[in-house]
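Quick notes on the structure that follows.
In this view, the complex is presented without one of its protein chains, the others remaining in place.
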Amino acid sequence: MTTFDTLHDDIAADAIRRTQGRRSRVASTLRRVPPGLALSWFILATVFLWAVAPSLFTGYNPLEGVGGAQLKRPSAEHLLGTDALGRDLYARIVHGAVHSLTGAFVAVGLGLIVGTGLGVVAGSVRRRFDDAIMRLVDVFLSIPPLLLSLSIIILLGFGTVNAAIAVGVTSVAGFARLARAEVVRVRRSDYVEAAFGSGGTFASVLWRHILPNSLTSVLAFASLQFGSAVLQISTLGFLGYGAPPPTPEWGLLIAEGRNYISTAWWLTTAPGVVVVLVVLAANRVSQSFGKTAA
Amino acid sequence: MTVIPQQVSPVLEVEGLCIAYGDGTAERRAVHDVSFSINPGEVVALVGESGSGKTTTAQSIIGLLAANGRVERGSIKLNGTDIARWTDRQLETVRGARISLVPQDPGNSLNPVKTIGAQVGEIFRIHGALRPDGIDDRVISLLARVGLSEPALRARQYPHELSGGMRQRVLIAIAIALKPQLIIADEPTSALDVTVQKRILDLIDELRAEYGTAVLLVTHDLSVAADRADRIVVLKDGRIQEQGAASVVLAAPRSPYTRQLLAAAPSFASAVSRPGASWAASGVHDDIVVVDGLVREFAGEGKSRFRAVDDLSFRVRRGSTHAIVGESGSGKTTTIRSIVGFDKPTAGRIEIDGTDLSRLVGEDLRQFRRKIQFVYQNPYGSLDPRQSILQIVAEPLLNFSRLKRSDREEKARAILSRVGLPEDAVARRPHALSGGQRQRVAIARALVLDPQVLVLDEAVSALDVSVQARILALLQELQSDLGLTYLFVSHDLAVVRQISDTVSVLRDGRLVDGGVVSDVFEHPSGDYTRELINAIPGQGPRAAA
Partner (left out) sequence: MSAYLLNRVGQALFVLWAAFTISFVLLQAMPGDAILIKFQNPDLGLTAQQVAEIRASYAADSPILVQYVQTIGKFLTGDFGYSVQAGVPVNSLLAAHLPATLKLATLGFLLASVLAILIAFLSSLTPFTWLRGVLQSVPSLFISIPTFWLGIMLIQIFSFRLKLVPVINPGPWQELILPVFALAVPISAPLAQVLVRNIDDVLTRPFVGVARAKGANRHWILWRHVAKNALLPTLTIAGVLFGELIAGAVVTETVFGLNGIGGLTERAVGSQDAAVLQAIVVLSALAFVIINLVVDLLYPVLDPRLRTKVGVAA
C-alpha cells in the first residue's frame, strides 16, 4: 500500500466518521420530534409527491374510466373504488393533489406577499399612511371572506387559478394586520431603540432587526393559512366555481360523489378524509413553527 | 436575643426537604435537604439570589408548587402534622385559614374584574367563617386596619383604581383576614418604590406583633432581612448555606457565601469616599453634560397637559458620575431619554460636550450618537435575540466606520474581553447568556464607539446582588481607565452613594435636591430626600439592636 493510499483511507475514514456524527445528530433530532408532528410532515410530503409525480403512485388514468368497472367498492384492484364512469378514485385523488396544492400556494403566496408588504409598510411609516392602510384592511375584514371570494370569482370567472386568487385576496387583510402588529411590537422593543442609539439608520435597523424579528410569526401564520386555503379552495371547487369537470380537484370530486351518496359512500368519504388529513397536518406543522418562534 | 423556652413548639418545621421539577423526561432537583423551623410570632427570612430555591421552598409549604414540581423527600410539619403529601382537598382547609400568602407582584395578584371588597370577602365565603350578612362590615374594618383611607369606597373599587402600595395592603388584608398562624411573604415589596416598601414592611411587622402570627419572609435583599427578621436562612442553589439569629449571621457569618453576599450588598452605612470627590473643590469647570430648564409635557386627559419633567437643570463634570434618583413617575427616565436624543423636550436646553441637542436632526443626530451611549435596565430586552454577541457588539462600528469586517470583529472581540466576557460566549446568542453576562454585552456595545458619556438606566437593578457588585466594579474600572462620564439612573440610594460623585433627586418631575453626594445624603435639604434615605433598608431597628 502506498503512502497515498493510506492518506486517502484516512481522509475517507474521517469523512465517514463525520457523516456518521452528522447522521446520529440528525437521528437524535428526529427522535425528539413528537410522533404527531412527524406524521404531519409525512402526510404533507406524500401529498407534495402526489402533486409532483403522480405517476409514481398510480398506474390508472384519472380521466378515463375502465369499461365495466363502474362504481366498484374499494378493493385490492381499486384501492378506493371507482366512480360512475369507472375511473379509479385513488388515481383521481393523487392526480388532484396538484390542483389543491398549487391553488393553496398561489393563495398563500398572494396573501403573504401583498398582505405582509402592506403590513410592514403600515407598521414602519408615519401615522397618516399607517391609518390609511389599516382603514382599508378594516374594510376588507368587514366583508365575510366567502362573499369576497365569490365577488372576485364573478369578476374573474371560474377556474383553479381564479379560485386561488379569490382565496388569496381574503387572506391579505389578515396578513397585513399581523405583520403590522409584529412590526409595531418589535419597533417598541429596547433592542430596536438601542440599534438607533448606536447610530443605525432607519433602513439598516428595519433590515437587521425589525424584519427578521417580526417575520417569524408571519411565516407561522402563512403555514396556518395554507391549511385554511386548501379548505377554502375545496369549498369553491365543491360549489362548482373552481376547475371544471373532469378535473379531479378534491372539492369537485366530493361534489360529483354526492349524486351517489346512497350507493357509493367511498366517492364522498375518501376525498374528504384526504382534505381533512392535509389540513390537520398543515395546522400541526404551523403550530410547531409558532412554538420555535416563541 | 431572647432565648426561646423549650416547651414552645414551632408553628412550622421543615425537615430534609427535597423538591424536584420535571420537564417530561428528566427531573431536576431545585431544593436539597432544606431544614428550618419557625416559632409562633417569629419572623424568619429565607434569603437567596435567583435560582436559590427560596420561592420553591415557600411555595411547597403552602402546597402551591408549579404543576411539574414535586416534593421528593422530607417533611413539612404544621403544628406537628406533616402536610407535605397532603392532597389539594386537604390543603384547601389550611390555605388562607392557617397559612396565608402575601404575593410578590401586587399588580397582577388581584382579579381585575372583581371589586376589592368581593376579593377580600371571598376568603370568609370559602372557609364559611362568617355569616354572609356580616362579611361586608368585616371587610371594611379589615381594609381600615391595613391603612387604606376610605375603606368603604375602596371595597367598591376595582384593582386598577388602586396604586401598587394600596393593592399590596389589600393583599395583606386578605392574608390576615382569618388570623393565620403563619404568613408567607414572598418578596412582598420588590415591585414597590422604596418609601412604599418601608411602609408595607412596617405594616407586616405591626400586624405580626398584634396577632402573634409567624412570618416567613422570602427576599433577595439581605438588608431587608437584617431589618425585619429574627432569624435568617441563607440559601444558594437549593442548599442552606447557613442559618441562625439575624444579628449573629450578619455580624459573624460562617459560610463564605454569606460573607460574599454581605460584601456585595451596597450598604448605605459604609460608603467609600470616591476618588473623584477631590476635584469638587478644585474649581476647574469642565461640564460635559449641561441640562438647563428642561421641560417635557405629554398630552393628558382632554386638553390638559401632563408635565413629566418640570424645569430641570443640572450639570455633569467630565469624568465624573452623576446619579439621577427618584421613584417611579419622578421623570427620571424621560429626562435621560431626552439627553440621549430619543425624545424631544418641550422646552429647555441640553448640551452634550458643547453640542446643543435641540437643533440636531437626521444625519447630525446620528453622528452625535457616537458621543453618548445608553445601557438599558433590562438586558433581556435590549439585545436582539436573533443576533450573535459578536454581531451585536460589532453593529455600531458597521453604522459609522468604513472598517473591514475582520477589523470590526477584532475590535468587538477586544472590547468584549475588556468587559470580562468569556471568549466562548462571543458566537452565542443572548438567550444562552446569564443576566450579568448580557449586561456586560450591553456595556460592550455602548463602549465600542468610544463614547464620552454613558447613560445607565437602572442598569444593575435587574441583577442579583453579587452580579450587581461585579458589574459596578467593572463600571468603576472602565471609568478610571477610559475617562468616561456616567449618568447613572437608579432608585437604589445605597448603590448611588457607592458609585456617584454628584446627584439629582427628582420628584414629580422636579428637582428637589442636588449636589455632591456626601452633602446631599448627610445633610438632605428636603423632606423627601430625608424620607428616601430613611426608607433604605439595612439601617432598621433589628439590625441596629
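In order of appearance the chains are A and B, and numbering begins at 1 in each one.
Here is the rule we go by: a residue touches a chain if its C-beta (ideal position, glycine included) is under 8 Å from a C-beta of that chain, and two chains touch if they have at least 3 such contacts.
Just so it is clear, the structure is predicted and the values come from calculations on it, not from any experiment.
Contact with the chain not shown here comes from a single listed residue; of A:N61, A:S75 or A:S151, that residue is A:S151. If you put the hidden chain back, the residue from A:L37, A:A84, A:V121 or A:L141 that touches it is A:L141. From the options B:A30, B:A45, B:L162 or B:I176, the residue with contact to the unseen chain in the full assembly is B:L162. Residue in contact with the omitted chain (choice from A:A51, A:A104, A:L231 or A:V285): A:L231. The set of chain A residues touching the chain not shown comprises 135-136, 138-148, 150-155, 157, 227, 231, 234-235, 238-241, 251, 254-255, 257-258, 261-262, 265, 268-269, 271-272, 275-276, 279-280, 283-284. Mapped onto chain B, the interface with the missing chain covers residues 62, 64, 88-89, 92-97, 100-101, 103-105, 108-115, 122-123, 126-127, 157-158, 160-166, 171, 174, 196, 301.
By definition in this document, only the chains that are shown with their structure count from here on.
If each chain is reduced to the centroid of its CA atoms, chain A and chain B end up 47 Å from each other.
Across the interface of their complex, chain A is touched by residues 340, 342, 366-367, 369-370, 373-374, 376, 378, 381-387, 395-396, 398-400, 442, 445-446, 449 of chain B. The part of chain A that touches chain B in the complex is made up of residues 189-191, 193-201, 204, 208-209, 212-213.
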